[in-house]
Each structure stands twice: as C-alpha cells, then as structure tokens.
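Take this structure, written in structure tokens, and hold onto it; I'll ask about it next.
Every protein chain but one is kept in place in this view of the complex.
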Amino acid sequence: MSGLRSFVARRLLLGVAQTVAVVLLVFALTEALPGDAAVALAGDQPDPARIAAIREAMQLDRPAYERLADWAAGLLHGDFGTSLASGRPVSQYIADGFGPTLLLAALTVVLLVPLGFGLGVLAAQHAGRLIDRLVSSVTLAVYAVPEFALGVLLVSVLALQLGWLPPTAVGYGTDLLAHPAALVLPVLVLLSRPVCSLARLVRAGMVDALAAPYAVHARRYGITGARVRYAHALTNALAPAAQQLARTVDWLLCGVIVVEALFVIPGLGTVLLNAVAERDVPVVQGLAVVFGVLTVVLNLGADLVAHRFAPRAGVAA
Amino acid sequence: MNDELTQPDPVAEITNLRVEIDGRAIVDGVDLRVLPGKVTALVGASGSGKTTTGLALLGEYPPGARVTGDVRAPAGVGYVPQHPAAVLNPARRVSALLYDIARDRVRHLHRRERKAAARAHVLRALADAQLPDGEALLGRYPHQLSGGQQQRVVLAQALLLGARVIVADEPTTGQDALTKSRIVDELSAVAAQGIAVVLLSHDLDVVRALADDVLVMRAGQVVESGPPERLWVAPRHEWTRRLLDAQAPVAKDETVSDDAGTLLRVQDLTARHRDGSRGATVAVRVPELTLRAGECLAVVGRSGSGKTTLARCLAGLHRDHSGEIRLDGRALPRSLRQRDREQLAAVQYVFQDARSAFDEYRPVLAQVARTAVRLRGVDERTARAEALTTLTRLGLPEELAGRHPARLSGGELQRAALARALLAHPRVLICDEITSGLDTVTRRGILDVLAGLLRDRDDLSLVLITHDLDTARLAHRIAVLDAGELVEQGPAEQVLSEPRHPFTVSLTETTARLAAGT
Amino acid sequence: MHDERFPGLRRRGFLAATGAASLGALALTGCGSSDGPAASEGDGKPKRGGRLRAAFAGGGASETLDPHLANLFVDAARAKALFDKLADYGPDLAAEPRLATKWEANKTLDRWQVTLREATFHDGKPVTAADVLYSYRRIADPKQAFRAKASLEPIDLDASRATGERRIEFVLKRPTAEFPNVLAAFGAYIVPENASDFDKKPIGSGPFRFVSFTPGRSAVVRRYDDYWEGAPYLDELEFVIANEESARVNALLGGQVEYAHELNPTTARAHENQGQIEIVRLRNSAMQAFVMKTDRPPFDDKRVRQAFFLIADRKELVDGALSGAGEVGNDLFGKGYEYYADGLPQREQDLDQARTLLKQAGAENLKVTLDTSAVAAGFTEAASIFRDQAKKAGVTIEVKMGSKDSYWSDILDSGTLACYRSGAMPIEAHISQRLLTDSTTNATKWQYKDFDALYQQAQSTRDKTERAAVYERMQRRLYTEGGFLVWGFADWILGTARKVKGVERDAPANTLDWARFDKVWIA
C-alpha cells in the first residue's frame, strides 16, 4: 500500500514538473507567435503610435521573463492574473468557460461508457459473426468522419429538416441545463468518435481475453459464459479502456472547439481560441495550467485503474 | 486379470482414441483407464501425444482436430497446467478466482448462508491443496504469489470444483528436488482423497515416486504400460529402455590436472536488484569462488537462490554488483558493454530459454556464424563454414541449421545456442539451466554434448547453473547457493556424498528419495 | 463572405474608424434631415411590442459594453442601442446630426459651435455640454488607447468649453472643414459625466436601456420610452453571440434568433426568395483591394502599377472571391459615397496593354510576392485568382500566407503587394488616414507633397462643389497611378426572420442605419 502511495506522490511531483514545463512551453510558443496583444487589439488599424500606447498600457514593454515571473509569483498565491484584453481576472474566464465544458463532458461520459462498453461487448460476444462485422465496420467508418461534417449533417437533418431539436444553443450561455434539447446534438457529435474508439478497444481486449488460457480454464470449470465475459474478459479490457477514457475526458475538458463553435457553446475551447487570437498571454497561461493539471490528474487516475486491472504491468513512474 | 476384479470401476476411460490434424495422427489408438485414488502417469518425450490424451479427458482437442474413439469422463475434471500463471486471470484476486467456482457449490443454500458456506469451501480447498494459510493469500493477485503457490491455487480450484479426476500436466518440469518432492506430496495427498490423478510427465523420478500405473507413449501411441515397479525393472519396449537409460549418470572426464591455474576468480561479489521504490535488495553474495582452467563447476540452488544472478554477473549481463571478477588475474569490466572483444569472447553464456534467445526472423546458421565474425574477426564465408562444422558436430545437420528458429525443437535450438557460444572460442562457458525445459531424452543428449566438450577441449571451463543434482554430477566441483548466500563448495563427490550444510543435506536427501521412488 | 471558419480569429477589426486629422475649413450648416429608416415598401404599418434576438460574431469573454472600447461589429451594434453620438454617417457616408442639432464654424474654421438637442439619459438626466466634454476628454485621455482618440485629435479639448447647458464651443488645433466627420467618428459616443464602469449598469441616451450583459454570450436591452427620436417599437432586444456563420444561419432557420448578422453569399443564395428567411444585402460595404507599395521596386515604377491595374479581371475576382456578392471596383475607394469620382471609365482587363507596359518598365518575367492571410473572407481566394490572372500576363506571383492576428500590422510597412480591405468611411477619412505623407496607416506608401497639398486645398475649400472638384482631381490621380488596386465592393449580408420588418437596406456597414434596431418591428 505504501508502495502505491509513494507511487502517487512521485507521480504528483512529476505532474507538477510536467505542468511547469507545459506552462513554460506554452509561454515560449505564445511569445514566439507573430504579433502581441497590442497588435491583435489594434486589428486593421495598426497605427504604430496607438500600438505603442496599448503596449505600454498593457505593460507589454517589459521583458518577457519579468512578466512571466510576476505571473508565476501571483500563481503561487492562487492568483491567475488578469486578462490583457479586458483587465478582468483570468480565474473568471476559466470559471465561466468551465461550466458548459464540464456539463458537456459529464453528459458525454455518462453516455459514452455504457454505449462504448455495450457495443464492444456485443461485438466481442459475436466475434467474427455478422453483428461483429457490422459494429466493427460502422464504428470504423464513423471514426473517420470529422466532427464538423457529422455536426453539419446532424443539424441539417434533425434540426432543420425534421425540426425535432434546436440547431444551436445560442444565447443559453451557462444556463444550458434549462434547455436539455439543445444539448442533444452537441453530445451526439461529441460521442461519435470516442464511442467508436472505446467500443473497438473493449472488443479487442475482450476477444484477446476470451481466447486467453484463463478464460478457457474458467469455462472448463463450468463458469457461465456471462460470468467469463464480464468478470474475466471485461476486466482485461478495462485497463486500456480506462487509458482511452482518460484521454477522452482530457480531450472533452481541454476544449472541444469544433463542437463549441458549431453549436455556440461558450466553453473553455472558445475561451482558449479567443485568448490565442488576442495574444492574451495570461489567459492562455491560466488555461495551460488548468489543462496541464487536468491531464496529469486524469492520467494518474487512468494509471491507477490500469494498476488495478493489469497489476502485472507494474507502475513505473 | 485377478487384480482387476478387486479394483473399483474407472472414473474415466479412453478407448481407442485417435486425434488427427491435417491428416496426421498425433494420438493413435490410445486406451486409458483412470481409477479413483490412483495416479496414472503418461510418460514420453515432448510431442509424444501425452498432453493431447490428457486434455481429451477434459473434452478439449487442438483446433481443427478430427477425433475418433471413445472418451468417457465425469462432469468435473480438474486441470493443473505446466504454467499455472497462465490460467489465473492476472486482473482478479485469488478470492475472486476461487469464489467463482465455489458459487456453484452453494447454490442450493439460502441466499444469506451462501457467502459463509462458500468461504468455508474455499478455505477447505486451500487446505487440501496444501495451502493451510490460504486465508492470507485470498486478497492477493496471482502475480503476487510464488510459482508453487500459484500451482496450489490452481489445484484448489480443481478441488473446489469437486473434481473426481485431475489432470496434472508436467507439474515438476524445471523444478528443483525440494519443490518436486513437495509437488509429489501434494499430488499423493490429492490421490489419497480418492481423486484420480492423471500425471503427464517426462520426469521419470517423479513418475516412479507417484504413479500406480504408467503408460509410455511415443509418437502418439502407447508403446508400453504397467506398474512402475515392473517397468523400471524389466522394460519391454526399446523406447522405455532408452527413457530409463537417459536417467543414468553421464560419464565424465575426471582429469583436471592439479597444476591447472586459476582462470576465473570471484571476490567479495555482492549483486543487487533494483526494485522500484523499495530500493535495492541483495540478490547474491559470494565471498570467494574460483574456476580453474579445464574445470567444470556446477552452481546449485533452488529457484530464486541467486545462482542465475551470479552467472549473469560473470557474463557481464548484470552490472549492479560490487566486488571483483578477475580473468587471468585481470579484472573484468562489470558490464559487457565495457568488455573488449577478447574479453567478450572469453566468457560466453548460454541461456535457459533457447527459443527466446534467438532472433526469430533469421536462420539459425546465420546467427551462429555472426559470433565468429564479430568476436574473432573471421570473414563471413569462413565463419559460415565453421558454424556449420560446429553445428554438425553438436548434432544439428545443415538442413536443420538453415531453418528459422520457429521450425526447430527446443533441444535442437539449445544445441545451436551452444554452437553460437562455442564459435567465440570461449575459455569460460556459462550454461544457465540449459536442460531444465527439456524432456529426459533430449536433456540427456545435451548433457552428453557438454561432457564431450569437457573431454575434447582442455582449455574450456564450464560453469553449469542448475537446480538439478543429477546434472551437477557432471561437474568437478560444486558450489551450493541458498537464498543468495554461498553455503558450501567443494569437489563434486564430497558435496554429493558428504554434504555439510543442512541445506545441501536436505537437497541431496530429497534427490535420493525421489530417485528411489519412495 | 465572412469567414465561416474560425470566428475568433477574424471577428476582429473591419470597423475601419474614421479619419484622424482633418484640415481645412468650411462652415457646414447642420441640420441634415434625419428621416429615419426608409421603411421598405410592403412592410405594412409598424407595430409595437415583441422581442428580437440578434446573432452577431463576438469577441468572447473580453467583450465590454464600454462604448469607447467598441472594436467589433457587435460592440458597435450594442453601443448604438445604448448610446448616441453627436453625428453619424448617412448611407453616402456624409455626417448627419444626431445628438447635435446643428454645427457652425467660424470664418477660420477652427472654432465650431455645436448645439445639442433636448435628450435625456436613461436615468432621466438631460444630456448636457458637460457630458459631451467629459466623454471626449475620456476618449482623448493620453493614458488610454481608445480607438476614437486619433479621430478626436484635431480638437483642443483644454480650450473647448461649454457655452451653455446645451451649447459647446469646440476649439480646434487647426482649421478643419470636415469637423462633422469627427463628431460621427467611430466610437465617439456620449456617456454621462463621470461614468467609467460600463459593465454593471451602463447609462446612455440611446433608444434602449440596459437589462443584462454576459461577455461573449448575450446582452439584453429594453425599450427606452423617452428616447428623443421616439421610442423603439420593440419591447426588448437581445444580442447573442455565435461566432460560426453556420451557427447563426442555423439559429435563424431554427427560429432561435430573428436577426443574423454577417452571412455568407452562398447562404444568401440558398435562402434568398425561398420563403423561410429574408436576406438583406447592404451594398458597397467593404472595399476589396490589393495594395502596392509605391515606394519600392517593382511598384515604384508607375507603369508596373498600371500594368497590374490592367491584369485584374474584376468580374472573375468578384464571382470567385466574393461568390458574386458584390460589385466590381474601379481602383477608387468609396463607390456610392459622397465625393466619389464616378465619371471615370470602368477599367477592364487588358493583358496585351499590361504586357507592353511591363516591357516598357523593363519588368518582363516579373516575380512578386503577394501577402495574404485568412484574416478576412475572400482574401486567399482573391490572391490565388489574381495569381492565375497575372500568370497570363507573364507575371509570376507567389502567394504568401501570413498570420491572421497580426496581418494588418505586418503588411503596413513590409512586403510589396498585399490583400487589403476596408469598411465604409468617408472618402476624406480614407485619404487622410491612408494617403497622406503623415498618415498613420499608409499601406501603399503614397507620399507626395503635391497630393498632401491637394488634400489641404480641399479641406480649405469653402464651397462644396468646388471641394468636390478637388476631391475628383485627387481621385483621378489615384485612378491613373495610385497604389490601391480596388477590384470590388462586397455586400454585407444579413438574414432576418420573415416577421421582422423595418430593416434598412440602404445602409453600408458602419453607417447609422446599419444594425439599427429602434426602427425595426415584428409583424
């Protein structure tokens, strides 16, 4: 047990280092972008005097490392800094964007897990037969369709032609829960690819496990097919599925820009894109911290699950 | 005929079984009667069809097999495979693996009583499988158990099932004498409960110690059968005789001239294993060990005693050690990366698992020849010719040598591995358990090759790493390792006949007991 | 046109602000008629009540209701609903009085008397001269970088003063004939004295009063019954943000909004006269051009510039890059605006003549790099179409994609040839901002003393007709050898629900009647 605890501690420490590295990398890349917040704000009126004035007002004339150090010092006190573009606190940006993002992610995951596992199990159960082929090829084909193409298709058919669902969530803002119908299409689009990859992984894991000597042995001892499938084979598929799930949740939380844009959901992805376009470095940095921490925590969770279900693999930090 | 009347009815019976794959019979005309409380042994080299016959009792056949004949077996037949880890789901705790089976046995009870009853069943089965402290194991995962514990858990599963027949597939292969004797005890305890045991093995000592009835198989057919007492004394079939002969000690070259200098000297060696967070654990500690030129040294110990680690230190494969290894008085670098060509060539190593020690994508001959090219700077063509000569001498004709490893048997590959090492013209050849995975006849062949090498090449010294005292008899001197400590060393005869350390004593006694078939 | 791709990356800008400095002097007697929107025929009788939701591309969480910080279309539309300017642009970009009822200049044109109309802020207080001076001083604050600061530069705010409750005397640093353009400048909104926080509860004098605001999502305003021009018809108006064009269209089709700003020509074509929604095209809204840097090779030779004028097949550019939603240009800014020189012959493609000119200039086998970026719709398309056209005249154009976020700043001083566009502004402002030696955004590097002198002459010409003649001389020069290859004017496309009436069609983007909701009603 203490081994596990020290593993977690080491991973968290590593995670902190990783997050710091991510922030540094993001800072460097953002600084390397052409133009800065002043140029971006000036837009099509690039009057040099005005740009200089804005730059001074934003304190962009200070050296980069000084700005980074100030920001980092603030972060240690839990202060994410303030936006260059609006002067509002970055934490407010993140908090505002997190709500819709979290809601979408939660809904997607809640549906994703039963669907992905269900399809995977179904295919594995009928491995090599018609249902398996059907599930396998449909998931493969859907997996290859870019989200925006699927989104456009679903909106045209379900919302505009048939009028069953609202085409966008425009104007609902954070109050998305009050308009559940508006969430159906975005969640459908978000689900499409993860369901496919999860189902394929579960299927592959289960097919492998069902052919493994221990599954043969269990059947040999009269353990029912269902029990072999769920207690033995499914547990085997859990470790890779957990890794995939962590990656999916990471993706869902770190900005699903295409879906946010198509359905007008002001989540973190939108905040990020705006911040990059505005060269709003503190906001980009704040998001990098949030994303970095999320990634670290999710991967750690997935590794712990993997450790539980594939204990032999060991946990090397 | 009279005997049969007093015997109970068989619990399982195979009549005239024939199993064909692609038109080739792998089992042909086998008859088998399995009696309750008795141990029936199927003996034969690998590929003789004994596993196919054994699995037929479970109603399992290789994919694509055509089966004729009659197999009658009760509903629950237990199976203990050679590698028990493979049948234990790595992702489930021991408790889950056992309760799965116990569940069926408590189905008739009231829902509330089931749990306690199942638990009682599980604990009893563990105790019957010689795991009295089984309760502590329930919370563990299979990989956290030792090999012996895994085997007993699998046995407990069979007992839980209420199996009236248990098929044990090569349960002692690659095990040291003490473990073997423990397994013998386990299986006889099982038989004592009135369960029929079908033992598939090529280990004649174990068969003799356990079996009530023996069937000798070759190429899918039963060539001879009878009680072991009779078979051992008066084998009728020539193949049985060969099997028994393979047990006889190998004639060894007794002459190591006294003036032979010290070739390899190990001093104050302490090897460690790094183990993740827990830091380093000491794997083996050897204050002093020497090897003279032309001598054969056997390092004996149970699995986990550190003998392989010691061998790997010598070969430069295990870097994490302190102390000194001197060749001709010159210190050898710890890692083989730092050893020059000459030093590499001087100390060669042959691996336990020959199959995984070959590149599966290139012909064996090409791989063997590379040693001469890389370590002796010989050109490709000469190396090839030399490799061919050596392989042929070790019993691997050109036709076989040109094949990919997958198309050679374990014994053939081990010969090739020896040839690969010999092409370096080594002065020390380390053989790590090179016979442990092989059947008796093949093993005998390899041991004969080693004995021949000792005779023919005076400049070659051998280090035999083994758990098997029979193999160790080949050596001039024996060093005994127990739990990482060098507990005894001396001339072979002395260690074998007058062991001083209690561990050596128990080892020799058990071996003797097994050989005596008691 | 408007970029359906990534919104955040291009929503910025386009609201070309009006000119900074204006010279010259002329008394313009104010009181242009404020007719209000010319209701399209068949709209029936205006009806009170109802709620309208309007979808715009937005600026995300950095959005603000501070009218002086307005930068985007949605900012301008919201500011227009909540606030007023002293003047605003009519459909021909001439300044029309709004909060000001009249303006009069002294003889030297450096002192202007402006009279305010009787109007009240949403809190019931009257709009006074003090409010105007406070607003202008706030904009001109040297510590800030408000967009309209440059436009107000001609005013000496320290010397200007209130001469009555509703009378202001503006003292100018120099004679400025086009002073009304300054009053109409983009972002020059009048806010109550001492107002500084606009996100909580902004108070203005506009037709709608504040209800709620969430940056990047929505802003809700209600009818202001005491609006000086008469209360709006709508009860409530909500601005919602949808950056994707397809999202705006879908929301409109799905009945989630009643007004969608900035649609694609294709969308327009798909839905025009289909009965589901109304398509409104605002003509002459955006000039589309290539800019040639006249101070460096190869464009320092006017024959090369003339050859390029002749290479362009404007029809093909409009059809290809604007999907046909626009008109061809004639290398001059401001088609349809006041002072536009529409007497000049329409230039057509003439590859032979172009080749001859290039040969004369010794620029055969010319190779040029054309800077472009996805910063505005149609840019990259225009670039590749023009590349193909130039190939036929033996000119090799290499198209170079630049970053959209810094594009305008990048092309200002570097490169030789670049894609360019501009929103509506008076022709005078276009010249003063872009074509004078000291212009701040002179992308063609058009720097001629005699041209500067012409501008000054125009600004000091009292008579409007005479002034128009000077402007025509300047435009003729630009037409012959200028650096702007203006190939088209894009329509600005709106979509509305069929029940929405009173949307003005003759209103280029940025003018008074564009995005004006107080004259709109729901049938």
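Note that the chains take the letters A, B and C in the order they are written out, and that residue 1 is the start of every chain.
Following the convention adopted for this analysis, a contact is a pair of C-beta atoms (placed from the backbone, for glycine too) under 8 Å apart; a residue touches a chain by one contact, two chains touch by 3 or more.
Here is the rule we use: contacts and distances are computed from a predicted model.
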{"item": "Options \"NADH-quinone oxidoreductase subunit J\", \"Monovalent cation/H+ antiporter subunit D family protein\", \"Peptide ABC transporter permease\" or \"Formate hydrogenlyase subunit 4\": UniProt name of the undisplayed chain", "value": "\"Peptide ABC transporter permease\""}
{"item": "Interface partners of the hidden chain - shown chains only, full complex considered", "value": "A, B, C"}
{"item": "Residue, one of B:Val27, B:Leu97, B:Leu375 or B:Leu469, that touches the chain absent here", "value": "B:Leu375"}
{"item": "Among A:Gly120, A:Pro194 or A:Gly292, the residue in touch with the chain that has been omitted", "value": "A:Gly292"}
{"item": "Candidate in contact with the missing chain, chosen from A:Asp250, A:Asp280 or A:Asp303", "value": "A:Asp250"}
{"item": "Hidden partner chain, residues of chain C it touches", "value": "3-6, 9, 245-246, 264-267, 269-271, 316, 319-321, 323-324, 374, 380-381, 384-385, 399, 401, 403-405"}
{"item": "Hidden partner interface residues of chain B, rising order", "value": "315, 317, 319, 335-337, 341, 344-345, 348-349, 351-353, 356-361, 370-371, 374-375, 406-407, 417, 420-421, 424"}
{"item": "Touching residues on chain A - with respect to the absent chain", "value": "14, 18-19, 21-22, 25-26, 29-30, 32-34, 137, 140-141, 143-149, 152, 156, 193, 250-251, 254-255, 257-258, 269, 272-273, 276, 284, 287-288, 291-292, 295-296"}
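In the analysis below, only the chains that are shown with their structure count from here on.
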{"item": "Rounded Å distance between chain B and chain C, as computed from the means of their C-alpha atoms", "value": "88"}
{"item": "Gap in Å, rounded to a whole number, between the CA centres of chain C and chain A", "value": "40"}
{"item": "Where chain C touches two or more other chains at once, by residue number", "value": "none"}
{"item": "Residue numbers on chain A that touch chain C, as the complex places them", "value": "33-35, 39-51, 53-54, 57, 83, 85-86, 88, 92-93, 96-97, 152, 155, 159-160, 163, 166-168, 170-171, 173-174, 261-264, 266, 270-271, 273-280"}
{"item": "Chain A contact footprint on chain B (complex, rising order)", "value": "58, 60, 75-76, 78-79, 81, 86-92, 96, 100-101, 104, 141, 143-144, 157-158, 161, 276-278"}
{"item": "Residues on chain C engaged by chain A in the complex (per definition of touch)", "value": "6-9, 12-14, 16-17, 20, 53, 55, 59-64, 71, 143-145, 147, 149-150, 214-218, 238, 240-244, 246-248, 250-251, 253-254, 256-257, 402-406, 408-410, 412, 422, 440-441"}
